[in-house]
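Some chains have been omitted; the remaining ones sit where they do in the full complex.
Each chain carries a letter (A and B) given by its place in the written order, and its residues are counted from 1.
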């Protein structure tokens, strides 16, 4: 098995300069271990808790920035898509299209994404069991595109709380598709701050280590140079200056797990 | 407070003749108690468990049938919309647009629905707490449209199971918007049959009685002349020949609750 790769970047695109700075710092954090990364950023936060929070730069400007990052840094880029019409334009730039968890049962979106031929990272809905993702993958695969990744970002557990069931990773792996663990959103507290979601940043590395010990193909970890002032997901992003050390640790657990 | 009204119909549109037959039988079931109903049917099941199951007649044909029912029976009609572009055409025919539970946080859909001026019935996501619905309603209300109904259809409880927390009804009512209880989907067992969802039809009347005793503005109950052979939601729909007796019972509980 290959070493884990990372899907990482700021949650939300802020500007070309910010994206460049983040890509550079992530590349530096990944270099010592030779860890491959896919640069992730969103051009639109389409399902925020409240109407009063920022949504982002929009698709056109966002894709342009992602295209520049891809070209300048020579890395694959990923963004999330929110309706079928966004898939084709997003796939012209992006190597990976991501299906948000709330939308993982929307057949039209899954088909449109699959039909682009891009790789698809589909998040498990918080309302789904891990074995339910076989049906989700099958919808995408019905387009002939089997470049599918299944990503766990936590499961509803009472109100305003998620829990990660680590049995879910090997269960999803039974599909044969690579499994990704999203350490950032798994420690989200949905709606936990009234009009925004809260989070428990301190547990993201803890759960990421657990995921590596269980065995995954990739980790999804959002990062920012100043999470407390980031436009979204601040409470659960990792400060970028801690990413180098975290990646080294995770690679060690991953290497050990992959000797099994 | 007014007596409860019903949102009812077959889950999925099958044909004009079928819709007519259902509307007629529902009208008969409602007549003895003078219960008002909104005829509900879907033209597209956009988020089914599996790609192998039937999706429906499509928007154009579906809206045409709903228009005929509205005209012939003189009843308001409701359908669910799945992306922003569907809202305006659906609202040309339908009195009420319904936002599916999985989509209740999709800002563009909520805004597009709100902007039509139609009444909006928004289902609480299975992944949301009842108090989180205040933010959802506020997104719609930001369009100036406050004809909003908040509908409970169950909350994730472990895997492949929903639970109804009846505290949620008065909590959602604190928003000032009318609250609807969906007795059909609250007894759904999501993904519980492998490639389709299961259900516990026998508990739909039980939970509907409870909702009336707690206090609601309307009930959502899907019905069919032969649920076991319906194209979707069969395991949790009420046979139409039982609707008359059920409505009578529910009106009695509702009347009692509304003396409090």
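The rule we apply is simple: contacts are C-beta pairs under 8 Å (C-beta built on N, C-alpha and C of every residue); 3 or more make two chains touch, one makes a residue touch a chain.
This is a predicted model, so every value here is computed, not measured.
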item	value
Number of identical chains in the entire complex, 2 depicted	4
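Rule of thumb we're sticking to: only the chains that are shown with their structure count from here on.
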item	value
Angle, in degrees to the nearest 5, of the Cα rotation that carries chain A onto chain B	180
Centroid spacing, where centroids are CA-atom means, of chain A and chain B in whole angstrom	33
Interface residues, chain A side, partner chain B - complex	46-51, 55, 82-84, 102-103, 105-108, 125-129, 131-132, 135, 138-139, 142, 155-156, 159-160, 190-191, 195
